[in-house]
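The other protein chains are all here in position, but one chain of the complex has been omitted.
And then chain A:
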């Protein structure tokens, strides 16, 4: 469990990084918190010839709310920073992110692992990927030709595969609008494991009533997915239980040693309903402060 030989590069700035990536091509990997990549290298499942360490790019470690109300998270923001962010930085509108962090691995992992690293790694059950897809985040990437913004729904292409080009660096994720009535929940055999199934529900609440919302699932497809059938139930004023049943019916989860498809569908039902209830509860808890 020692990595194959590689050449180590320490990045000084974003522009230089993308230039270097362009030069190195497919043989390079970007190192952020290293919580997935280093383990994969130790198993020699990943064996990049070049490792570009962006750990020193402090400009990518930020958490700010823009004038437009959007939340900007720099790629190097750790899960732990989000988990412990004060209300002044992470208002009630984005408290869902703070609450979701507890599901990511264990404390030592959260203190090293980064938002950008998690998104770029594109694990189908990763919390950040599911949150980004469900909450309609945009992913900001820089390349030698400049910057582009990719909607999260178009960013994830398959297991561990994203729209990031080899010469591009993920620099920021932007959650465009507050989600005061949202919740993430998941199920795994042990706390801190990758979820067998995970769910995010983001409710539209007006005048104390649910008018609609977004439902996203992790662990049921090669990428995190929205579930339009379940969202339609919410838009039509259906119950949380009906929403959950619709999500379970629509899901086509894998069937393997980790769990049968039938069981995973039951987990979808359980988790979507639980997430709906928690999202709705978030309304009550945060009350006026959320609106």
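Here, a residue touches a chain if its C-beta (ideal position, glycine included) is under 8 Å from a C-beta of that chain, and two chains touch if they have at least 3 such contacts; residues count from 1.
As a working rule, contacts and distances are computed from a predicted model.
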| item | value |
| --- | --- |
| Protein name, per the UniProt record, of whichever chain is missing from view ("tRNA modification GTPase MnmE", "NADH-quinone oxidoreductase subunit J", "Xanthine dehydrogenase family protein molybdopterin-binding subunit" or "AzlD domain-containing protein") | "Xanthine dehydrogenase family protein molybdopterin-binding subunit" |
| Touch criterion as defined above, residue of A:67, A:88 or A:262 at the omitted chain | A:262 |
| For chain A, the residues touching the chain missing from this view | 1-5, 39, 43-44, 106, 187, 189-194, 257, 259-260, 262-263, 266-267, 269-270, 273-274 |
